[in-house]
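Left out: one protein chain. Kept in place: all the others.
This part shows chain A:
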Amino acid sequence: MAPTECFNCQKSRAVIIRPKNRHKLCRECFLAVFEAEVHETIISNSLFTRGERIAIGASGGKDSTVLASVLKTLNERHDYGLDLCLLSIDEGIKGYRDDSLETVKRNSRQYGMPLVIVGYGELYGWTMDQVVEQIGKKGNCTYCGVFRRQALDRGAERLGIKHVVTGHNADDVAETVMMNLLRGDLPRLSRGTNIVTGSSSSDIKRSKPLKYAYEKEIVLYAHHKQLDYFSTECIYSPEAFRGSARTLIKDLEKIRPSSILDIVRSGEEMAALVPIPDGGQAAPEEDSAVGGCGSQNGRTRGGEMAEMEKTLTENEAAASLETEIKISPLQTSAIPLPKRKNKPKKPQQKPTSKKQVLGKCERCGYITSQKWCHACTLLEGLNKSRPKTTIEMEISPEEEESSATLRRQMEQVQLTG
C-alpha cells in the first residue's frame, strides 16, 4: 500500500493519525499544529503578559515536560517575553519522586530554565513516606493533594512569582467535569473547567495552557519530539481503581473522538449556569480543583462511589423523616396567619448558606476560610500521633486505646476531608 500523504502539507509521509480528528499528518505538521493550538489557547485567553515571570509546575511526567518544551518553543517563536522557570514539589516518595526529580533536573539543563524544588519534608516536617507509614496506604492522596497545592503556592512565593502553570490536559478537565457531575459538586465542576483559577482567593494565579490538548496528543508530541520524561506512576496509587469517570471518557473517545473537547465545552457552559449563593463570589478554591497527580487523576480509592451512595441513602432517609416539617409551609401558605410559624426554621437554614469569609490561617498565614488552613488541620492530626520524644516508654493499655481512637478519628478526617 502506498504511504499516505500528510493531510496538511501533502508532501511528506503521514506517520500520525491525530486522535482528536483522525487527520493523518506527518511529524513536522503534527508538531506545528500542536504548538499552534496551544499558542491559540494562550492568545485567545490572554494567559500571559509581557515580561511576566512564570513557574511551570514540573513533575517530570509527560504533561509538564511537554508544557515546558512547548512554552519554551512558543516563547521564542512568538516572542512572549516570558521569564520561565521550573518549580517541582518533592513529596518525599522514595523510588518514585527522587527518580522523577532527576528527570526534572535534566529538563532544567536541557531547556536552560532554573529549577526550584520545594519539599514536603522542609515545609511540613512530614514526607509522604512518613505520612503513609502513619496512616496507611488508603486515603493518603488527600494529604498529598492538600499539601501539594500549598507547596506550589509557597514555592512560587519563594521565587517571587505570581503565576504558576500546570500541565492539566483536556482529558483531565473532562474527567473533572464527569466526576463532579457524578459527585453532584457543581462549584468544583465550575472551578475545574476554568482555564485560570485561584486568582480571587490567592494572589498566585494558576492556569492550564494545555486545557484543550488531548492526553494522547501530548504523548505523541513527547514521543516525536523525543522529550525526556518519566513515566512511572506514583507507587502509592497503583492499586487505586480506575475511576468510573475515566473509563467512561475512554469509551466516549472511542465512539466520538471529539467528545473530550465536547465535555470540556459542556463544562464551560455549565460553569456559567452554576448558582452562586447570596450573590457573592463563587466559593474560594481550597483544594485543587483538578485532582492531584497526573497519573491518578480521576481515579479514586476504590469504594468512593459506594461511600457516596451510602451518604446519599442516609440523606434520603433523613429527608423522609423530615416530610412533616416540609409539608407545613405548603399548608400554611393558604392561610396568611401561621406564616410566623415558619420563622424559627430560618436560623436553622442560615448556617448552611453562610458566606465563606477568607482570612489567614492562624498557624501558617495561608489563605483559608477556617481558623486553620486545610494543610494545618491535617498536620495537626498527624503531629498528634507522632511521639514527641524519640525514646518511648512502654505504652500502657489505656494509651494504646486512645491512639486507636485517634486513628479512627483520623480515618474520619480522610473521609470528610
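The rule is short, and it goes like this: a residue touches a chain if its C-beta (ideal position, glycine included) is under 8 Å from a C-beta of that chain, and two chains touch if they have at least 3 such contacts; residues count from 1.
Simple rule for what comes next: contacts and distances are computed from a predicted model.
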Identity of the absent chain, which is to be given by its UniProt protein name, from "Trafficking protein particle complex subunit", "Cytoplasmic tRNA 2-thiolation protein 2", "Eukaryotic translation initiation factor 3 subunit K" or "Cytochrome b-c1 complex subunit Rieske, mitochondrial": "Cytoplasmic tRNA 2-thiolation protein 2"
Residue of A:A32, A:V116, A:V219 or A:M308 in touch with the missing chain, whole complex considered: A:M308
Option from A:I17, A:A32, A:I235 or A:L252 whose C-beta touches the chain left out: A:L252
Omitted-chain contact residue, chosen from A:T73, A:Q110, A:S244 or A:S385: A:S244
Given A:E76, A:D203 or A:E316, the one touching the chain that is not displayed: A:E316
Interface with the unshown chain - residue positions in chain A: 40-41, 44-45, 177-178, 181-186, 212, 244, 248, 251-252, 254-256, 258-259, 261-263, 265-270, 272-275, 305-306, 308-309, 312-313, 316, 320
